[in-house]
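Here the complex is missing a single protein chain, while all its other protein chains stay put.
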Amino acid sequence: MARLNWGMIGGGKGSQIGPAHLMGARADGNFVLAAGALDVDADRGRAYANWQEMLDGETGREDRVNLVTVATPNSTHFEITKAFLEAGFNVLCEKPMTMTVEEGEEIVKVARASGKICAVNYCYSAYPMVREMRQMVAKGEIGKVRLVVANFSHGHHGDATDADNPRVRWRYDPKMAGVSGQFADCGIHALHMASFVTGDEVATLSADFASTIASRELEDDALVNFRMKGGTVGRLWTSSVAIGRQHGFDIQVFGETGGMRWASEQPNQVYYTPVGGRTQIMEKGEGGLSDEAARLSRVAIAHPEGFPLAVANIYVDLAAAMRGEPYGALPTAEDGLRSMTAVHQAVASARANGAWVDAEPALLK
Amino acid sequence: MARLNWGMIGGGKGSQIGPAHLMGARADGNFVLAAGALDVDADRGRAYANWQEMLDGETGREDRVNLVTVATPNSTHFEITKAFLEAGFNVLCEKPMTMTVEEGEEIVKVARASGKICAVNYCYSAYPMVREMRQMVAKGEIGKVRLVVANFSHGHHGDATDADNPRVRWRYDPKMAGVSGQFADCGIHALHMASFVTGDEVATLSADFASTIASRELEDDALVNFRMKGGTVGRLWTSSVAIGRQHGFDIQVFGETGGMRWASEQPNQVYYTPVGGRTQIMEKGEGGLSDEAARLSRVAIAHPEGFPLAVANIYVDLAAAMRGEPYGALPTAEDGLRSMTAVHQAVASARANGAWVDAEPALLK
Amino acid sequence: MARLNWGMIGGGKGSQIGPAHLMGARADGNFVLAAGALDVDADRGRAYANWQEMLDGETGREDRVNLVTVATPNSTHFEITKAFLEAGFNVLCEKPMTMTVEEGEEIVKVARASGKICAVNYCYSAYPMVREMRQMVAKGEIGKVRLVVANFSHGHHGDATDADNPRVRWRYDPKMAGVSGQFADCGIHALHMASFVTGDEVATLSADFASTIASRELEDDALVNFRMKGGTVGRLWTSSVAIGRQHGFDIQVFGETGGMRWASEQPNQVYYTPVGGRTQIMEKGEGGLSDEAARLSRVAIAHPEGFPLAVANIYVDLAAAMRGEPYGALPTAEDGLRSMTAVHQAVASARANGAWVDAEPALLK
Partner (left out) sequence: MARLNWGMIGGGKGSQIGPAHLMGARADGNFVLAAGALDVDADRGRAYANWQEMLDGETGREDRVNLVTVATPNSTHFEITKAFLEAGFNVLCEKPMTMTVEEGEEIVKVARASGKICAVNYCYSAYPMVREMRQMVAKGEIGKVRLVVANFSHGHHGDATDADNPRVRWRYDPKMAGVSGQFADCGIHALHMASFVTGDEVATLSADFASTIASRELEDDALVNFRMKGGTVGRLWTSSVAIGRQHGFDIQVFGETGGMRWASEQPNQVYYTPVGGRTQIMEKGEGGLSDEAARLSRVAIAHPEGFPLAVANIYVDLAAAMRGEPYGALPTAEDGLRSMTAVHQAVASARANGAWVDAEPALLK
């Protein structure tokens, strides 16, 4: 099958997520890096000085890139994503898609008008065993979901003496990070995951934010209670001062007839317990998993597949979608808007001492 | 050293906690079962038909019991504890100490007036490694505590088809269980632990309660955010519908210079991480632990000691206190009052959509 | 039920195992410490200066002890056990029962002639979940057992600079420890466990011993391959220089239709995998376990029970046996003889470069 031309904006030297995109796009041979506005080797494609030049340069080319990945600083996602969508490119945007709800609404509208793909890189949702959980819920294997508990806590910003470190500091500075710190940075992955796995959306929420390091204007710890449209109760804890937690992103889903647990540090297993029965360890690659989980797993059972291949799975689904083939799931501009709405509403709730607020985007009601 | 005469009220056949008290009191040879109002072998002490007869029978005897354990149904704790304290007995009361704040205040007053010990069986606080955490916090080994996260979640009431099971049903019926279900039953252990380990008290809280099984009048899932007097942020999740969690009672404490984690299902380890360093696995029985932890450990490192010996440690401290010897820590009537205040205030908060409420007992301010 | 009079020889101050016997005998109220030749409180029974005086003092008394626990230095087990058996006492002997095969044969003969109980404290076999494994094998739930892998490795003797520590040194000195160091000390527990769980006996073995710390005359690391009478293949690794392993005693049993794994540091779970199926986590206290496992568990599921209560379970079975009631299993003098034969034959094999040798006691063929 012919490879698809791909371009990346940002994600170059010093980027945390750039290497994962490079590997992710390459891993399965679907994409070839044909253009980029970033500091990678010129010989690997058409190199542009910035995204505007790339937009100009690619527009109208016969062999133009079919997909653009936006991995630039957060505040630029909106304008770049919008510009490329309007010019008829498919876009994979890093999270957060936008900084405001209004921008999020605009991206949704532009994406809808364009007919192009606008995906947001909620890559944890592309782990095979996360897809398996989603399938199990959809098939009713744990019954109606009563409760979802999602955490994303780490301790990498726990050193107050490190407060001037620019890699850390900007995340708690509203001038650079926007209205929210840790919840927007990590918690939102957990909230997306809660929706993704349950197949439901957050309806209302109540937030408690704390800046446990006093110099921080934005929260470094947050607890968000929520209710989903179908009635599911939600609990979400996120922290960046949980010293000793490395990448404590996990989700637990409890239904009428069973419970499940998944953790990002051991992403190849799900612990599943039928009500009244024993906990079973499900393994990526085991027989009998859903097509969806099987399709996104590359090597045999108990050969671990990690984070870069979760990102790669986003590209697998993108390639399929671009080729008009069936695919599993892609986080969309609507998901990006939902996240931005949740962030802003959580901030509003936290400022109102935890008052319950509506978390559904008006545009999507 | 002479053994102390001990009596137990309740805790007989069918009791969940009675066997742990029997083993706990016996394990170290400090106590001999001299009297009881329960259905155990008559030959093991003076058997009474009920607590009133036991109170009458023991009062005035030369060899009367020095300590009475109250392990009867919750609603009777108050009157029995009060009566025995007033008659000059030391009392170990099962949790909850009372059903109302007013009763709790009365017990505190009676206990203070009596000069006798009134302990409440928050037995998890007596695990050696929990004591070690408390000592580490007290010595400043993790700096000022920023955040404490305590969970106590299980799935043993997750089967709605089991709703008529009387062992389960009463816990969600306000006529039998009082104002709170899961939070009063399990969550309160986690809240006590948060105070115990940090050496601080809960000042304010905000609660979100849910009855995920609709037929339940009381909550089977709760999230309580709190702030401690010293400023520590607290998060507490408790559930009885978390299918697959067996006894998910754990605590994480995060300070300026380190973090710690302990879980009741593997109670002999603490995972400790100094800021910027690696996680270290601390083991019960290892060299260099505090006297407090060493004193309450009986067998060598990596020979696990479990729940009954945590209960036994309460009796070790009781025996020491009764003999006028130094001891580590005993949960007191004041702790019982704090718990009852927290339960009632959490209920008030939950009813007021999570409004923040004062959680300190007026009597103890 | 009337309590049984119990005596202990050795196990006093400084003993590692003494406290576990005290707790074990007391935990369930079956025994009362009526006599002892050890440095414990005189008021807790008749105190004798040594075992001979205890033998003289107890013999002929109306209220003499019904059971004597022998927890003295290893080299004295034989004569004390023999003497008490001959005088008509039931005996629980610490491991090793004897130092030589000949002594072992004599104890078996004396025990048989006496009609009394001679038990050896292979206490790990009394954990509820170990009993459950044994029941599962016996019921054929994993089919014919193909393979058993038992390890007992720790690192507590891994510090060569500690070589003069008398608590460590004697174990590698043939004048004090006999013919074997680590295999006789720890490995033999693993070998007993292999027999206990499979319900089969070791037929032949081949051993590789190493003194990884050169100053040691006896081995501090050993690997023993074996074959059981029913054809099961066995692998056993034991080490005292495995720095980082705390109490690495575990067993894996693999049959035609399933596999199981148990580890002494988390003794309340068994990981069971039916062939072609998922691994299931079995929990002490869960519904549906064998009567044998249920009988030896005291507190509810996921409330851990540890090492001292495994020892207590030996006393539970002893009390039942002494009262003529049904009981589960007791390690016997025959087991003690089998162990001693295995130790001596492993030494012979190791000296012969791993030659395969017969491991069955001649007396028991």
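By written order: A, B and C. Residues from 1 in each chain.
Going forward, a contact is a pair of C-beta atoms (placed from the backbone, for glycine too) under 8 Å apart; a residue touches a chain by one contact, two chains touch by 3 or more.
Keep in mind the model is a prediction, meaning the values are calculated, not measured.
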Full-complex contact with the absent chain, from C:Ile17, C:Val137 or C:Val241: C:Val241
Selected from C:Ala2, C:Ala113 or C:Ala355 as touching the chain missing from the view: C:Ala355
Identified contact with the non-displayed chain, of A:Lys95, A:His154 or A:Arg216: A:His154
In chain B, positions touching the absent partner: 276, 278-283, 286-287
Residue ranges of chain C at the interface with the undisplayed chain: 142, 146-147, 149, 155, 158-160, 206, 208, 210, 212-213, 221, 223, 225, 233, 235, 237, 239, 241-245, 252, 254-256, 258-261, 271-276, 279, 353-356
Residues of chain A in contact with the chain not shown: 1-3, 16, 19-20, 22-23, 26-29, 33, 41, 43-44, 154, 156, 246-247, 264-268, 283, 298-309
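Throughout what follows, only the chains that are shown with their structure count from here on.
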Mean-CA-position distance for chain C and chain B (Å): 35
Between chain A and chain C, centroid-to-centroid distance (C-alpha), Å: 54
Chain A-chain B separation of Cα centroids, rounded to whole Å: 41
Junction residues of chain C, two or more chains touched: 283
